[in-house]
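Removed from the display is one protein chain of the complex; every other protein chain stays in position.
Let's look at chain A:
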Amino acid sequence: MYQAKRVDLFTICNYTFLTLFCLLTVYPLFFVLIGSLNDGNDYMRGGVYFFPRDFSLANYNVVLQDERLYTGFKVSIGRTVLGTLTSVFFTAMVSYAMSRNNLIGRTPYYWVHLFTLFFGGGLIPYFLVLKSLALINTFWVYIIPGLFSVFNMIILNAFFREIPEEIHESATVDGAGEFRIFLLLFIPLSAPVLATVALWNAVHHWNSFFDAMIFTTKPHLMPLQLFLMKMIREADVISNSQFVPPQVQRQISVQTIRMAAIVVSTVPILLVYPFLQRFFVTGFMVGSLKG
């Protein structure tokens, strides 16, 4: 990295552009936050751009009474934690075996994996396979099909191959089996890249709703994102309106409720983001570059 010494036109344009881009990214979040804190009916008159005009917490009152929100949080947290841990472990295990030169059948195995990146059966046959496996409408439909990712396997495989052969050799001389070497040596040695893959997995799990929309119909399996999607696309917003007193109902609107729901579901990410960030400016770059 080199340092520019003088301030030229390029620098000015660059700083201006980057600043504008950041504003463009931050403002929508701010827009939703103030909208959610505004009285619903007042909000519909428009013009709430910088500060709440008629401050009210009624929207949150309604959203936080919706049971589906809590179910959503539970399902999403559950699948993110369990899904990420199992997927990283399983994918790392296969990658470890695939990274060993003496593995019999290594080349054919590799092609069997690689082919799936270029061709697939499509959604409907996939759906029918999950149906045959009795995964439809179970929590496991979130976890099991995501256990293994060919793409991540290739990345981990490349990383494992960088680990010096002597480490494996000396462990073998000491009498360690492959499982032990994988668990006690390779996993700790590749912590940065495992963490990177875990981050990708976690983001995917937390944000996905497509599988829930297609493979489940039970309300108790509805993750947070599907709940939000229903609110945003299908406008079935005030489901619990019978529990909302009339004077509160006058203070809310479909839009401000949605905004409150969006804010509530984004708060957990805002809370973990600073920690994630520290990790991916250091570990992430080291990890991903080797892949």
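The definition used in the following text is that contacts are C-beta pairs under 8 Å (C-beta built on N, C-alpha and C of every residue); 3 or more make two chains touch, one makes a residue touch a chain; residues count from 1.
Going forward, contacts and distances are computed from a predicted model.
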Which of "phosphoenolpyruvate--glycerone phosphotransferase", "Dihydroxyacetone kinase subunit DhaK", "Cation:proton antiporter" or "Sugar ABC transporter permease" matches, in UniProt, the chain that is not displayed: "Sugar ABC transporter permease"
Candidate in contact with the missing chain, chosen from A:T116, A:N137 or A:S170: A:T116
Residue touching the undisplayed chain, where the options are A:L57, A:L103 or A:A171: A:L103
Residue touching the undisplayed chain, where the options are A:F73, A:Y126 or A:F139: A:Y126
Candidates A:C22, A:L64, A:I167 or A:A191 - the one touching the absent chain: A:C22
Where the unshown chain meets chain A, residue by residue: 1-4, 8, 10-11, 14-15, 17-19, 21-22, 24-26, 28-29, 31-32, 35, 43-49, 90, 93-94, 96-98, 100, 102-106, 109, 112-113, 116-129, 131-133, 145, 147-148, 150, 153, 177-179, 182, 203, 206-210, 214, 225, 228-229, 231-233, 255, 258-259, 262, 265-266, 269, 273, 276-277, 280-281, 284-285, 288-289
